[in-house]
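Only one protein chain is missing; all other protein chains are in place.
Chain nomenclature is as follows: A, B and C, assigned in order of appearance, with residue numbering initiated at 1 for each chain independently.
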Amino acid sequence: MAKSDVKKVVLAYSGGLDTSIILKWLQTTYGCEVVTFTADLGQGEELEPARQKALLLGIKPENIFIEDLREEFVRDYVFPMFRANAVYEGQYLLGTSIARPLIGKKQIEIAEKVGADAVCHGATGKGNDQVRFELAYYALKPDVKVIAPWREWDLTSRTKLIEFAEKHQIPIAKDKRGDAPFSTDANLLHTSSEGKVLEDPSQDVPDYVFSRTVSPETAPDKATVITVDFERGDATAVDGVKLSPAALLAKLNDLGRINGIGRLDLVENRYVGMKSRGMYETPGGTILLAAHRGIESITLDRGAAHLKDELMPKYAELVYNGFWFAPEREMLQAAIDKSQEFVTGRVRLKLYKGNVTVIGRESPYSLYDQELVTFEEGAVAYDQHDAQGFIKLNALRLRTLGQRRKKTGI
Amino acid sequence: MAKSDVKKVVLAYSGGLDTSIILKWLQTTYGCEVVTFTADLGQGEELEPARQKALLLGIKPENIFIEDLREEFVRDYVFPMFRANAVYEGQYLLGTSIARPLIGKKQIEIAEKVGADAVCHGATGKGNDQVRFELAYYALKPDVKVIAPWREWDLTSRTKLIEFAEKHQIPIAKDKRGDAPFSTDANLLHTSSEGKVLEDPSQDVPDYVFSRTVSPETAPDKATVITVDFERGDATAVDGVKLSPAALLAKLNDLGRINGIGRLDLVENRYVGMKSRGMYETPGGTILLAAHRGIESITLDRGAAHLKDELMPKYAELVYNGFWFAPEREMLQAAIDKSQEFVTGRVRLKLYKGNVTVIGRESPYSLYDQELVTFEEGAVAYDQHDAQGFIKLNALRLRTLGQRRKKTGI
Amino acid sequence: MAKSDVKKVVLAYSGGLDTSIILKWLQTTYGCEVVTFTADLGQGEELEPARQKALLLGIKPENIFIEDLREEFVRDYVFPMFRANAVYEGQYLLGTSIARPLIGKKQIEIAEKVGADAVCHGATGKGNDQVRFELAYYALKPDVKVIAPWREWDLTSRTKLIEFAEKHQIPIAKDKRGDAPFSTDANLLHTSSEGKVLEDPSQDVPDYVFSRTVSPETAPDKATVITVDFERGDATAVDGVKLSPAALLAKLNDLGRINGIGRLDLVENRYVGMKSRGMYETPGGTILLAAHRGIESITLDRGAAHLKDELMPKYAELVYNGFWFAPEREMLQAAIDKSQEFVTGRVRLKLYKGNVTVIGRESPYSLYDQELVTFEEGAVAYDQHDAQGFIKLNALRLRTLGQRRKKTGI
Partner (left out) sequence: MAKSDVKKVVLAYSGGLDTSIILKWLQTTYGCEVVTFTADLGQGEELEPARQKALLLGIKPENIFIEDLREEFVRDYVFPMFRANAVYEGQYLLGTSIARPLIGKKQIEIAEKVGADAVCHGATGKGNDQVRFELAYYALKPDVKVIAPWREWDLTSRTKLIEFAEKHQIPIAKDKRGDAPFSTDANLLHTSSEGKVLEDPSQDVPDYVFSRTVSPETAPDKATVITVDFERGDATAVDGVKLSPAALLAKLNDLGRINGIGRLDLVENRYVGMKSRGMYETPGGTILLAAHRGIESITLDRGAAHLKDELMPKYAELVYNGFWFAPEREMLQAAIDKSQEFVTGRVRLKLYKGNVTVIGRESPYSLYDQELVTFEEGAVAYDQHDAQGFIKLNALRLRTLGQRRKKTGI
C-alpha cells in the first residue's frame, strides 16, 4: 500500500531486537505514529524492559500498551481447544497457533481504542504465523491495513538488519549480532523451535535447543503421581488444589518439565504450502491432553466421543491455519462444548521420564458400569442373547453381499 | 437353531480348557461332527498340544487343522491397518480386533473344504469378539450356521464349567479351577487383558497383569536407537536388516518389550454398547506407528495426510466393530493404499523407558525441501510476496462477515 | 419378558384396526391396564373416533390421551432438521423418521404421569420405525418395558388378525378385511407408502398410491410464484403472511400439492439391514428445503456452508436410524444451530408442475456483495493481483509433488 496511507499502527512488540527494528522501520518508512502492544502470554519474560525500550525508541507513554493475558489465554483459547483434544497431524498440540488469534484480537481492540488504521506483526513471510495474525485482524476489523515488514522490506539478511539497528541507535545484545542457530516462540502452553540447526530432518535435535523440559534421561528415577480434576471439560485442580486456568497450566508445566514430558520433534505441513521441521516442548499440555482423554473415557458417551474424534482433525487444521475467528471453527466448538457438560471428575496420572500414564479415573457422572461388564450373569440392562440379534441384523447387508458374490461368481 | 440342524462344525480351538469344554459341549449338545482349527497368530503358545488334546477328545485326525498364520496376519491385516495409522478412541492399536477377521476367514475356508455347515467360536456374549468373528463368518459364507456357546449354554459359572469338564474327562490344569483374576488375548501384535482385577477404572493395573513388556521403571537406563525402513507404507527392515512382515514385527516386539514400550490402560466403548476397561501391551506396534508417521511426515503430501487423518477414526471404528470384510472398509483401504506409493525411506527412533521418539527421517522421495523453508531469501518456488495474496483471499470471506457484523451491529 | 411383569402399558393408538387389535391383544395376553395415546401430527384424520373406539374396547376415560402435537412437531422436530438441510441417501426428506421420536417422547411422558411401566407401538419387526420408537423410549426412560406385538405374537397373517378381531368384537371396516395393496404413514410433513404393489423396484408406482399430491401432468399449466420468509433458519411467513410453524407447513403443503411437487420413488437402505422401496410425498417439505438452501446461499459463509454439507449425511443418518435423542445428534444440532443466526430474509420461488425453483433471494444480512464480483475494476476488498499469490501458495505442494515425480521418474 502507499506508504503515506498509514496514520497510526499498532505493533505487536516483544521488546526484542527484531520488533525494535520493525518499530523504527515503521517510523522511518511509513512516517506514522507507532503504538506498541506487549502481551504476557506466559513466555517467561519481563514486560517492563519492553516499556523502557519503547520509550527509548520514541514511543509516547500513552501509546505503550502492556497486558497480562495469561488467564484469558488459557481460559478462552487453550481450554476450549483442549476440550476438542486437538492435535495437528497426529502429534502437534498447537501451542503457537492458539496464541496468535488472541494477540491479533488485542491489537485490533487497541486499534479501535486509539483510532489506529493499521496493525503490524513481526512474523516472517514463510511461516504460518503471518496467516494467523492477519486472518484475526481481518476478521475483527475488515478495513484494517496490515503491515508485514518481513514481506516488505529489503532487510533481507542479518547483516542488513544489524546495520539498520546501528544506524538507528537500537541497542543490540551481544548474542544477537550473528544469526541465531534456531528461532523460538514461547507462551504458557509451549515453546517451539525451528530453523537452521533443525533444518535437516534426518538429524537429531541438538540438546541445547530444549529449554522448557529436562530430558527423559535426566528426569527423576521415581515417578510422580498426580491428580487432575475437571469440571465440564476444563481442568480445575491439581492434586486437589483448585487453581485458576493459568496457574493450573503453569503447575502442570512444572510437573511436566521436571519429568521430561512433552518434547516433540516433528516434520509438519505448513498452511503456506511447504514442510517444515519443528521441535516443540509442551510439558503441561501433554499432561492435560492425557488427563482430558482420561476423564472423557468414563464420562463421554460413545456416540459423542466418536463424533469428536471424527471432527477433531478438521478443528485442529482450522486452528493451525489461523481460522480461530471463522464460523466453522465456532460451529465445531459449539458441538464440542455441547459434549462436555458431564466431563467432570478426577484423573490420576503417573509422570515418569517422559511418560504420562492415566492410572485411574473417577466421576460422579461416570458411564462406566461394572455391572454391565462383569462376566458373570446377573446384570439387568445387558442380556447376552440380545447380541445374536444385534449381530445378525448388522450382518444382514454383508450376507446379502456374500450371496451376490456367490450368485454372480465374482 | 434346532440342535439337529447342525451336521459339521468348525471350531476355533485354542487347546485350552474353555474351548475344550466347548468342543465336548458341541459333541454332546448338537451331536455333530467337530472340526478343530488352531492358528498360530504369534500368541506364543505351542500348537502341538492342541492337536494332542483334540485327538484325546475324540476328534478325527483329518478333522484337525493347524496353521501358522503369522506372516499372513502381519502382511494382510496388521500392515494394511498401520498404513491407516489406525487408533481407536485416540489410543487403542486394535490388536485383538484385527486378528478376528483372519481367524474367521480361515474357519470359513475350512468349512468350505470339509463341507461343514456351521462354525463356532469361544467369545463371550458381552464382548466385541463375538461380533468380529460372526461378521466375518456371515460376510464370507452367508448361509453358515453360527454357534456361540457362551450365549447359548447354561454353564454360567466357573463351578458349572469345571463340573462339565470333569464329567467329560477333560483335563483341567490346576490353575484353571478357580476364576482367573483377568482374561487375556494375545497375538503377534499385542496382548490384551481385561476383567475382574481390572474392572475398577479408578484403580491402577496390578503389576502381575503385564506379561509382554517390562515396566518403564525397570527398562534399561540407556536408550536404544534403531532404524526402520519402509517401502510403500510397509516396514521392511530393522537396523538395515530386511525381515519378513512377521519377523519384523517380532523384532520390534523384542525391542519394545525390553524398553518398556506400548503399555496402555484404557476405558473404551464396546460396539455392543457398554464401556469396559482394558489393558493392552503393543510393544512393536507402538514403535511401528511412530515410525510410520515419521516416514509419512516427509513423504506424504499435506492433502493426502490430512485426508488420511480425517478418515482414520472411521476406519479404526470399522476395524474395532468387526467390519473388516465390509465394502466401506475396503473403500477406505483403497484410498489409504493409494496414498502410500511413495511412503518409502528410513526412520531413526530412540527407544527409552516407555518412550518412542522419532529422531530422524530420510527418503529418496522426500517432499521436505530445505530450500523452501530457509529463512534467507533465494529459494525459487516460494516468493514471500505471494503470502499476501494468499492471506487476503483467504481472509475475504472473514472480512465480509466482519463488515456484516459492523453494518448490522450484531 | 414374562407376561405377568407388565402392569400398565401406554400404547401408541391410532384408532385403526391394527392398533385396536394390539390394544385387545395387550389386555388378553398381558392382562395389564392399557393406556392409549393418540396424537395429531397432521396425518389428516379425526381424533375423536379414536377416543370412541378406545372406550368401546374397554379403556377407562382417564386412560385415554389425545393430543394435538402439530405445532410442537414442526417447531421442535421438523424445523431443526430442515436447518440441517437433512436428506437421507441423497433424496429422502425423513418425513416418517422425524415423527417417531416425538410420539415416543409423549408416550414416555404419559407413562411417567400415569405410572405405567411399559410402552407399546404398532410398528412391524422388519422396519425402521420399531427402532426409532424404542430408541426414544429407552433414551428417555431407561427402565421402561417395551412391547412390540408384531415381533411377539402369532398373528402372522391377515387371516389370523381378522379372526382375532372378530373373536374380540373389534369393528372391522370392509376394506380392511383383505391385505392392503400397500401401507402408508402420514403426518404434516409427508405421506409414505410401501409394500406389496411397490415391491418390484423395476415397476413404476401405480397412480392410485399417491394421495397427497396431484401429478405434475395434471398440475396447473401456469406457475405459482411465492415468497417464503426466514428468521434464524426457520420459515416464518409465506407470501408475506406470518404463520405458526404448523400453519406454515400446511400452507406449503397446499401449494406443493396442487403443483405436483414432492413425489419421490426411492429404493433405500433400512437400518435393520435390507433395502426397501418406498414412495414419498413431501410437498411442503420439498419447497421448504429449496427455500432454506436459497436463503442460506446469500446469508451463510462458505466455511459454515461447507461444514454443514459435510456433516449433513451423518445427521440425516442419525435421524433416519432413530438416534434423535442421542448426544451426537444434539452435538451436530448445536453446530448447525450456531450457523443459523443470520439465516434471515426472503426467498422467491416458482412452483410449476413438480418443479421448485428459487428465482430470487434477499436479506438484510446478505453476504453477497455485487461490488466484489463485478468484472470491472474498482472494488476495494478484492485485488485481482492477490489471486496470483493465492494460487501460487495453494500450488506449492502440488509443484513439490510434480518435482518429485520428475526427479524420480515415477
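The definition used in the following text is that a residue touches a chain if its C-beta (ideal position, glycine included) is under 8 Å from a C-beta of that chain, and two chains touch if they have at least 3 such contacts.
The structure presented is a predicted model; accordingly, all values stated were derived computationally and were not measured.
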Where the complex has a chain not shown, which of B:L47, B:V197 or B:L307 is the residue touching it? B:L307
Where the complex has a chain not shown, which of C:V272, C:A291, C:V319 or C:I336 is the residue touching it? C:V272
Cross-chain touch to the chain not pictured, restricted to A:P206, A:G240 or A:G389, is A:G389
Where B:I103, B:I147 or B:M274 are the choices, the one touching the absent chain is B:M274
Residues of chain B touching the missing chain are 142, 269, 272-274, 301, 303-304, 306-308, 314, 323, 326-328, 330-332, 334-339, 381, 393-397, 400
Residues belonging to chain C that touch the chain removed from view: 85, 89-91, 124-126, 130-131, 134-135, 138-143, 148, 150-151, 156-157, 183, 195, 199-205, 216-217, 221, 223, 263, 265-269, 272-277, 293, 297-298, 301-302, 305-306, 309-310, 312-314, 317, 323, 325-327, 348, 352-355, 357-362, 366-370, 372-377, 382, 384-385, 387-388, 390-392, 394-395, 398-403, 406
Counting contacts across the full complex, list the positions on chain A that touch the omitted chain. 301-303, 341-342, 364-365, 367, 369, 372, 381-383, 385-390, 392-394, 396-397, 399-401, 404, 408, 410
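In this section, only the chains that are shown with their structure count from here on.
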Per the C-alpha centroid definition, the whole-Å distance linking chain A and chain C comes out as 41
Approximate Å spacing (C-alpha centroids) for the pair chain A, chain B: 32
Of all residues in chain A, which are in touch with two or more distinct other chains? 142, 269, 272-274, 301, 306, 314, 323, 326-327, 394-395, 400
